[in-house]
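Structure incoming, see below.
Some chains omitted; the rest stay in position.
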Amino acid sequence: MKIHEYQAREILAKHGVPVPRAEVATSPAEARAVAERLGGSVVVKAQVLVGGRGKAGGVKLAAGPAEAEEIAGRILGMDLKGITVRRVLVAEAVNIQKELYLGVTIDRSRQAVVAMGSAEGGVEIEEVARTAPDKIIKVYAHPMLGFADFHARQLAYGMGLAPSFASDFTRIMRGLYNAMVATDASLVEINPLVIVDGKLLAIDSKILLDDNALYRHKDLEALRDLDEDDPYERAAREEGLNFVKLDGNIGCVVNGAGLAMATMDVVKLYGGDPANFLDIGGGARAESVAAALKIILSDPKVEAVLFNIFGGITRCDEVAKGIVAAQGQLERKVPMVVRLLGTNEEEARRILAEASLISATTMEEAAQKVVAQLKQG
Amino acid sequence: MSILIDNDTRLVVQGITGREGEFHARQMIAYGTKVVAGTNPVKGGQTVAGVPVFNMVKQAVAETGANTSIIYVPAFAAVDAILEAVDAGIKLVVCIAEGIPTLDMIEVVRFVKENGARLIGPNCPGLMTPGQCKVGIMPGHIAKPGKVGLVSRSGTLTYEVVKALSDLDLGQSTCVGIGGDPIIGTNFIDVLEMFQADPETEAIVMIGEIGGSDEEQAAEYIKKHVTKPMAGFIAGQTAPEGKRMGHAGAIISGGTGTAKEKIAAMTAAGVRMAESPPRVGAVMAEMLKG
C-alpha cells in the first residue's frame, strides 16, 4: 500500500530523520496561512500517489504567501495522471547544495533488508540502477542486528560523503530502518536527501507498506487514501478479491494468481485484450464469484467475459452457482466463455446447462472463443 | 526416485483440527501419504482423520517419528508454526499459508537455514511425488508417475501444466510449488540442483512469473549446471508495472522483473519456452522425442 509524502514524512520525523518544516493545506487560503507561518519561500507539492509529480507540474516554488496561495489554487483540483489533487504540502524552501538518494528496501535474492545510497539523488533511482549501477552503494542489514553504525559509515563513505556527515547519516539510516521495521514497510526512501548548510535534510519521503502486514497495523491501514484508489479495485478489495484493472475489453475470472496472469497472456496471444487481472482465490464461494462478475461488468468497456477455473480447493459447482446467480441480476448481457476443470466439474456443468454460456475444454480454446465472440460482434 | 518426498515421508499436519487442515489431511491420506500426526497448540489428545493430535510438534516427532511437516494455519500463526517445526528437528517444512509479512520471512528463512532444515513456501501449493506421496493441496488425480521434474512459483498454473504433461503421458518425478512470495524458503536453483542430481528425473519444467529476478538467476545456474532438457513458461507478459498481480512477489517494479527479461534469460540458457501453459506439454514432448 502506498501512503502520501506528508504521511511518510511524519513517520520518518518520528524516527529521528530531519525534515524541513512543512504543513498540509487543502485550500489556497490554508496554503497562504502555512506559508506565512513558515516565512520566506516555500515549495507547494501536490499530494498524490503517483510518480513524476514534478514533471507533471505538481511541485512549484513560491516566493511568499501570496504566490503560495496562487500556486496552491492552480495545483489543488488539478488532474495528475488521472488523480485529482486534493491536498498540497507547503514546505519551507531550502538552499540545496547537493542531492543524494537513500532508501531501504528488501533484497529478494539476498533475503535481507538492503540500504541503497547514491550521490545521484533527485532522479529516479531505477534510472540510476539502469544507467550507472556502480553509482549505487548497497549495504545489507543483518537479520539480528539490523544496521550497525559501521554499515552506515560504509554507505556514507561509499557515497563520497565527508566524515563530518557520518554521525547525521548514521542517525538517518537508523531512522529509515526503524521506520521500516515499525511499519512493516517494503520500501522507505528519501529522494532527495539533501545537504543544506552542512547538514542533511530529507526533502521528499516515500513509504510503501507490506499489504500482508497491515492486519497488525490498524493505524497504518487508516492512512489508505480511498479517493485515489481505482473504484473497481476498491470494490474488489472490499469483496476480498485480488483484482487489478487493465485497459482491455475482455473480463477474466480465474482461480489462482499464476493462472490468472497466464490467462491474460493467452487472451493476448490470441489477439484479445484483457480488461483485468482477477484471482478469486482458493476455495471461493458463489457469492464472491457473483461479486467479481458484477465488478467486471460495471466497466462499460467490457464486452465479453472469460472464466478459467482449475478446481483444486476451488469447487467448480460453487463457481457455476455464482455465475448463475450473477447473471440473473446483470443489467447488460455480454458473451461469456466458461472453462471449468477439476473438483465437481460435472455438477458445475449441470448447473450451467441452462445458462446461455459458451463452454471450452482448454484455456487456449477458451481464449480463442472469447476473442472470436468479439470479432463477430 | 524423486526429490524431497517419497514413501519414507512421515508427515505431521500442523493445524489438522482446522477446516483446511482436516480436509487436506484426508486427501493426502487417500493419496497414500503417511500422515502420522497432527498438531494444534491447545487441542492435543484428539484424533482427526484417524491421526493422533498433539499440542507440540516436539511430541509428534518423539512419538510418531514424523520427519516432514505441512502447515495449514492462517498467516498470522504460520511463522510460529514454521519455527516450532524446525525447532522440533523437522528437516522439511511445507507452508501453504498466503499473507505472511515479508520482514517476518527474513527471520524465518535465517532460522531455517541455521538449523539445516528446508522450507517450501510459503504461499505455495506444496509438492507431490506422483504415486508415492503428496504434501500440500495439489489435486492428486492430474499427476502421473514419471520422469519429468516440475518446479513452479504458482499453484493452479502448475496444475494446468501437470495436466498438459499427463495428457501426453509425460509423467512426473516430483512437482514442487515453491510459492509466490518475495521471500521463500526454497528457490528455483535449490530445486533445479536436486532435479539435476536425481537420476530418475530426465527432464525439467520450470514455471516462473513476473517479479524479482529468481528466474534470471536460475537461468545463470541452468547455463552452468543443468544438462537435462528443460521447458518453461513465464506468466505475466501482459501485467502492468507497479501492480501486485495477486502473489505478493508478482510485481514489476522500476522496470525490472518483467516476463520479457525472464523469457530471454531462460531461452538463452537453453530452456525451450512455451507460449502458453498447455503448450508446455507439447514442447516437452518434442524435446524428449528429438
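Chains: A and B, in written order; residue numbering restarts at 1 for each.
In this text, a contact is a pair of C-beta atoms (placed from the backbone, for glycine too) under 8 Å apart; a residue touches a chain by one contact, two chains touch by 3 or more.
Here the structure is a predicted model, which is why all the values come from computation and not from measurement.
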item	value
Subunit formula of the full entry, expressed with the displayed chain labels	A x2, B x2
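The working rule: only the chains that are shown with their structure count from here on.
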item	value
Where chain A and chain B are represented by their mean Cα positions, the distance between them in whole Å	28
In the complex, chain A residues that touch chain B	106, 108-109, 111-113, 124-126, 129-130, 143, 180-181, 184, 186, 210-213, 215-216, 242, 244, 246, 254-262, 264-269, 274, 277, 279, 282-283, 310-314, 341-343, 362-364
Complex contact set, residues of chain B against chain A	20, 75-76, 99-107, 109-110, 125, 137-139, 142, 152-160, 163, 180, 182-183, 207, 209-210, 212-214, 217, 233, 235-240, 243-250, 253-256, 259, 275-279
